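In this view, the complex is presented without one of its protein chains, the others remaining in place.
Now for chain A:
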Amino acid sequence: MIQFEGVSKTYQSGKQEIHALNGIDLTVETGEIYGVIGFSGAGKSSLIRTVNLLERPSAGRVLIQGKDISTLSSKEIRTIRKDIGMIFQHFNLLSSKTVYHNVAMPLLLAKTPKNEIDEQVKQLLDFVGLADQAQKYPDQLSGGQKQRIGIARALATNPSVLLCDEATSALDPQTTKSILDLLRKINKEYNITILLITHEMGVIREICDKVAVLEAGKVIEQGSVFDIFSNPQQPTTQRFVRSVMNDELPETLLAQIRNAQSDNAIYRLQFTGNSVGQPFMSRVSREFKVDLNVLFGNITELQGVPYGNLIVEFAGEPSEIQLALSSIRKSNIDIEEVNDYVR
């Protein structure tokens, strides 16, 4: 478990003080995949670096398994760092050493016997699917392969926590997916707690259990990925959610609706879990005197639960529409009027 308690970080830049972190409170439970998202400059890198003390908080405490790490001696810090693996956006491999040597490095530092190193490196390379690349050098590998080496290296000391610093930000979407799959596998098979920072909401949706949104050094919103995606409160969060769950109506359609000048009501309907499968539209238009026109829709999966989003135009007598809406509400579908959004 990693706990941030009022963690702040202030840099001195000339005469100016820059508050990179501003009283962060977060708890990452053991075995969780926790994502921190924010635009660049929000303080993500500083935050993740306070966990292994690459950055020292100016105020507040970081606790790992309940232990305040800011009080540790440099020797104790080095010991605890061996229990915290880290991977980086730009991989940070040694370009002068082979893949084998790169993965072996943490073991060499710990003065592990050679035959043990041999065995472990083989296992690690096997695990990340690069057993046949051991004698190559990093510059002979693709970005995805380099990140796999980075992951193998981070796992060499058998850590209980893995920090991912924008680990997929330099990769193409295909490769990103394969790296995220690997991270999920690490989390499941070894029960390693993963704390990742990213600016890609797709990464959060893909593998995280929980998410915190960081802005100007503060956590502005946090919760389960499902809650944040289905009901984002803060404007920044909404922007992030919209970046992967596009529910903007196409401009031409908007113009069409505006020109029609009808006073038909437009609603956003949100379905989760088993309400997704219901044929509610045909039922409602049969039972009430309303016509339904789907303007936009999508369906996705969040943490293994289906989640759908429809923007529907209701045409008919206002009283009939109200009846239809309350009937829809009964089947666990969230309704929100979005007239303003169109007009």
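As a convention for this text, a contact is a pair of C-beta atoms (placed from the backbone, for glycine too) under 8 Å apart; a residue touches a chain by one contact, two chains touch by 3 or more; residues count from 1.
Please note the rule applied: contacts and distances are computed from a predicted model.
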Candidate names "ATP synthase epsilon chain", "ABC transporter permease", "Heme exporter protein A" or "Acyl carrier protein"; UniProt protein name, chain not shown: "ABC transporter permease"
Touching the absent chain when the full complex is considered, from A:71, A:96, A:115 or A:252: A:96
Of A:79, A:158, A:233 or A:319, the residue in touch with the unshown chain: A:79
Hidden-chain contact residue, picked from the options A:18, A:105, A:305 or A:338: A:105
Positions on chain A contacted by the hidden chain, ascending: 52, 54, 77-82, 84-86, 88, 90-98, 105-106, 108-110, 137, 153, 157, 163
